[in-house]
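Heads up, this is only part of the complex; the chains shown haven't been moved.
As written, the chains take the letters A, B and C, and residue 1 is the first residue of each chain.
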Amino acid sequence: MAHTASEGEVKAVVDRVHEIGLKTELSRGEERTLVGVIGANAYAYREAFSHLSGIHEIIPITKPFKLASREFRPHDTVVDVGGVKIGGDEVVMMAGPCSVEGEEMLLETARHVAAQGAKVLRGGAFKPRTSPYSFQGLGEAGLKMMAAARDETGLKVVTEVVSPQDVDLVARYADILQLGTRNMQNYALLQEAGRSGKPVLLKRGMSSTIEEWLLAAEYVLSQGNRDVILCERGIRTFETATRFTLDLNAVPLARELSHLPIVVDPSQATGKWSLVRPMSLAAVAGGAHGLIVEVHPTPNQALSDGAQSLDFAAFDRLMSDLRRLLGAMAKQLA
Amino acid sequence: MAHTASEGEVKAVVDRVHEIGLKTELSRGEERTLVGVIGANAYAYREAFSHLSGIHEIIPITKPFKLASREFRPHDTVVDVGGVKIGGDEVVMMAGPCSVEGEEMLLETARHVAAQGAKVLRGGAFKPRTSPYSFQGLGEAGLKMMAAARDETGLKVVTEVVSPQDVDLVARYADILQLGTRNMQNYALLQEAGRSGKPVLLKRGMSSTIEEWLLAAEYVLSQGNRDVILCERGIRTFETATRFTLDLNAVPLARELSHLPIVVDPSQATGKWSLVRPMSLAAVAGGAHGLIVEVHPTPNQALSDGAQSLDFAAFDRLMSDLRRLLGAMAKQLA
Amino acid sequence: MAHTASEGEVKAVVDRVHEIGLKTELSRGEERTLVGVIGANAYAYREAFSHLSGIHEIIPITKPFKLASREFRPHDTVVDVGGVKIGGDEVVMMAGPCSVEGEEMLLETARHVAAQGAKVLRGGAFKPRTSPYSFQGLGEAGLKMMAAARDETGLKVVTEVVSPQDVDLVARYADILQLGTRNMQNYALLQEAGRSGKPVLLKRGMSSTIEEWLLAAEYVLSQGNRDVILCERGIRTFETATRFTLDLNAVPLARELSHLPIVVDPSQATGKWSLVRPMSLAAVAGGAHGLIVEVHPTPNQALSDGAQSLDFAAFDRLMSDLRRLLGAMAKQLA
């Protein structure tokens, strides 16, 4: 309460809190009175009393997320995707083209990255594009190509879903549902993905705080789905030299706050293929459980995001550097 | 092309551009060669050649949005919502509670704001909340209350829709569909709203540039819906003293770039009721076609966003100040 | 203290606080113990105990600035610059070229803006430029031209000082010392300006919070100089359509927190002359005590920032619109 709050104002706050079904705990000091608000949902209801007169400030003491919190589950969650384990001591490489452009290029890429040690194939069939005039993806045809590439190579498949109506369709083909940065707060989609029974790769919103990201994870978890993989993919800042600012601080910080595994996407974040290798190594050195990078057989012909895709030679160099790095950290590639 | 680009590199770029169906135009200077790329969709395809060697930089010359652009339609669009005209010389006040909490409080608010000169009733029935544990709105029951308030007061109704599946439902009750900041790049929703036949109030994404915002409008317009109203509602910056940073620069700038009307939401942006009046006046002085503000009969009991809602007395003062201001600008309230 | 803090941890915090000369006040609740820290300088010393174990969070209860705060001085400060009063009911227009380029252009501009009702002449003699290869200003020669323009027109002179060594020199010629956005946290300069006896126009740092800005003002005020004028000039955000994002929210907010007058610079902020008029009107409608705008007789020949300068016709239109607006607000131009 404010310095100058009257007894009546304190009482009005206490009464209002009780009225909405929460408990209070008063701490009276010489200079100020503090009103503790206690209850399972206290955070959500702060707005119901925040306008009362005499309040100096409302300060959340407990974290607003629960199921995602390290306190709720002290040990690291390991998401098991048909035998590929994400969240343990092995680092998982996910690689593939930005968009699925055709069967041949996809298979060629899948074979190559599998031979180099990748475990998951990435590729977009439904693309959320800023402009309605940009290439929007091949849709179900693209999903079928992904599934065919899985059948041949044994790679698991991660691909984006952009609309609640498409969750069932995508879940038929994918091993992991990707929720993209523009949809991190698309709650209908989060809940539908939560009900799908599939692991969810949840990209951080480009302007979302870590707390909001974990609350978005909470939407999925609260549907009974425990298999959420966080993915840092760059935030929007004033810097324009990179497409986004890859926020690697999020890796150790999310691991402190949450038990969920976290992977890093340096391709989308930086928008520059030459930065993908150093930022991948940095991510893993900082504690990431995996990487998701764009690889294309001929990046200069890619229909989208060519400038940020690695070609095969650059991917091979990355894998070899990664192996050396992981060796030094007493870890290994999955 | 780069300073050092060879003839072969220039040719490779030209060939690739032709391959994807666009035309080129070469400008050779003493120091550099420029390759102009011409075609209806040139912007969307830049990624298909951006990785070729010898390119120095790719610079968009024409704007990526068309239907939303001032060049496409030189005169201001006026959206007619059952006789309430948004985008002309009259400034339209939209007011109401953040959430529809119950019939009585809604009616009381609607009657009051209508008597003071508001033309549109705002109120959320479907609420996109950061936390799954927060109050999510009354759903269809809330929509029915909005419709009842319209029947009694004659106010038009604007309310948010958060999922493509709900567009039909919300369109049955609402006069204007609101698309919220978290859904500005939810393209499935944009397109569905575009097909609804209803005017769309498109809030700016909290981390969206003005160009991305106009591209989002383009998604709606490209479905044949010409009635898009832009709404500036604050962007995310480093400043934490206000909830978001209301970016009033967007008002004159959007009016330069686009023919679409623009309204301003100072309540959501600032998160502080005491800033709503000065920022409303500033918005209108800067050229806004309307305002959308939160009003609540008893803000200290509001279930959400109480601290940013005006009570009736504060709303009345705002309306009176607005009238005086508009008089000085040779405009008036709708 | 944390939920799990032991008695020993509470005691260690209390002891440490006493050790650095502050008082404590314990509030013990059922779930938590709170340690209030009391003393003139408590905020500054938080780092001296923030690392002790068992602490959950340290929350500043009182504002870190004092002399600048509204609580310290409840009534608006009016800065009297040789009869021109900034901070009262009259709005003060400051106008002139970005840089002083020569005597003739300066005089021509000064005569014009004075005839239209400006009270202060702005113009840079020392320019802090991002590139060492850009025009750095005319130095003392420029100051002399400003003083000559004052002698002829009666306008007061505001001009920037960029180094503590130059404060005496600039103070000999200027009526108001301007501290620029890049120097808002140049504390040696702030203190030297504080000792100069001249009013100080303190521009907000382009990435400074309002709190940091008021703390910078505190550096000047704490030298015994009461005449500080705040100046909002745009902050750095992700938006690139304007040069900076003019944050008009800062106007009513700074007026709530502080008694100091605040003026707005729409030219530097937006970087576009076409936005200067609407944003000037918005600033004044939102409560600004004055404006500082760039005016140039022939903007297309300006050595710096031509694109953001008004020509004489555009300035005249602004002044006429301002007068009408102020009339509606029962205010007037100084």
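Here is the rule we use: a residue touches a chain if its C-beta (ideal position, glycine included) is under 8 Å from a C-beta of that chain, and two chains touch if they have at least 3 such contacts.
Please read all numbers here as calculations on a predicted model, not as lab measurements.
Chemist: In total, how many chains does the complex have, if 3 are shown?
Modeler: Here the complete homo-oligomer in the file comprises 4 chains.
Just so we're on the same page, only the chains that are shown with their structure count from here on.
Chemist: Select the chain at the greatest separation from subunit C, using centres from the mean of Cα atoms.
Modeler: Farthest chain from subunit C, going by C-alpha centroids: A.
Chemist: Could you tell me which chain's Cα centre is nearest to the average position of every protein Cα atom shown?
Modeler: Chain B is the most central one.
Chemist: Report the inter-chain centroid distance for subunit B and subunit C in whole angstrom, where each centroid is the mean of the CA atoms.
Modeler: Each chain reduced to its C-alpha mean, subunit B and subunit C end up 31 Å apart.
Chemist: How far is the middle of subunit A from the middle of subunit B, if each middle is the mean of its Cα atoms, in Å?
Modeler: Measuring from centre to centre gives 27 Å for this pair.
Chemist: Subunit A to subunit C: how many Å between their CA centres?
Modeler: Each chain reduced to its C-alpha mean, subunit A and subunit C end up 40 Å apart.
Chemist: Scan subunit B for residues touching two or more other chains and write them down.
Modeler: In subunit B, the residues touching two or more other chains are 207.
Chemist: Using the touch definition from the top, list the residues of subunit A that touch subunit C in their complex.
Modeler: Those in contact with subunit C are residues 25-32, 34, 36, 38, 56-57, 59, 61, 207, 236-238, 240.
Chemist: Any idea which subunit A residues touch subunit B in the complex?
Modeler: Its residues touching subunit B are 16, 41, 43-45, 47-53, 64-65, 128-135, 162-165, 182-183, 185-188, 205-207, 212, 215, 218-219, 222, 236, 273, 299-307, 309.
Chemist: Within their complex, state which residues of subunit C touch subunit B.
Modeler: Listed in rising order, the residues are 207, 209-211, 235, 237-242, 245-249, 251-253, 256, 269-270, 272, 274-275, 278-279, 281-287, 324-325, 327-329.
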